[in-house]
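The complex appears here minus one protein chain, its other protein chains still in place.
Here is subunit A:
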């Protein structure tokens, strides 16, 4: 086990009476791509700014490669920082922008030239060196900002919502591009976003934050499939959450008794910390809830009939809101053939192994 590239040891940030980040500890292994994910105001950007040196933590210690950096000013931390609004120097050419950080590092002119050229070709814009930032598109500007941050060979790359200012298609291209560059350089990266699909697509580890606290840390699949709590379940994708009670907990299976579905046997690894008779919540992802024509074979799935109340047609998929009794269920399904229509009766089905269970409100 090598030393983590970045360690947060009980760091907290308070602004007067307001606590932006409660004491938080986090180890970020070298070479990992770690995403701080959460809604606005959850403290993710504050955390990033503390690591960058733009904010001083009120308490706790930040270590980079094992060394405390709390007192190290930003210009000596050797971190690559990429901002949402690119922050390119408008009065400098692309080349001068990328070379900026090299001026403060003892790099010869020839080497600086070579490294700038390398960085520009890494971001696939080798031809644009003599242009000014305003002559570039948003996506190009963000690539240049990335080149400027990595050319100094930083210890850690910090990305503050770098894709949020781009439009949807470009954002997905840049996502792939950013991940490719990070893989290639093997650079430790901390990425801040509120966009769960970015987090899921790019990260080695996701740190889900809410109201200044870490809610869950884990690889994308783990955070997605076995959310630690209701907040994580709701924040990462649309989830249906049902109140119920543990009917029978064994080593392999935890059977949940949920009013509308009856007994649902959830695999034990997706239902930690539950024992017999306790209140519990059943979490079902919207895309794991399948609509079928009534009367067709349920194939071992738990099923309940409902009426489609609203259809949000998205081309490839449709989001359905289905009424069963008191509950409004959300289902995101691929469309084959033709989608269900509003007012139609559908059989809503779920496979117990796709569900997860959380402790309920006591």
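Assume a residue touches a chain if its C-beta (ideal position, glycine included) is under 8 Å from a C-beta of that chain, and two chains touch if they have at least 3 such contacts; residues count from 1.
We adopt the following convention: contacts and distances are computed from a predicted model.
**Q** Consult the UniProt record of the chain that does not appear here and report its protein name from "Spermidine Putrescine ABC transporter permease component PotB", "Cytochrome c", "Transketolase family protein" or "Spore gernimation protein KC".
**A** Options "Spermidine Putrescine ABC transporter permease component PotB", "Cytochrome c", "Transketolase family protein" or "Spore gernimation protein KC" narrow down to "Spermidine Putrescine ABC transporter permease component PotB" for the missing chain.
**Q** Quick one: which of A:148, A:171 or A:270 touches the chain that's been left out?
**A** Reading the full complex, the residue touching the unseen chain is A:148.
**Q** Given that one chain is not shown, which residue among A:79, A:146, A:178 or A:332 touches it?
**A** That would be A:79, which touches the missing chain.
**Q** Which of A:15, A:104 or A:313 touches the chain that is not shown?
**A** A:104
**Q** Considering the whole complex, not just the chains shown, which residues of subunit A touch the missing one?
**A** 52-54, 73-81, 83, 85, 87-91, 100-101, 103-105, 132, 134, 145, 148-149, 152
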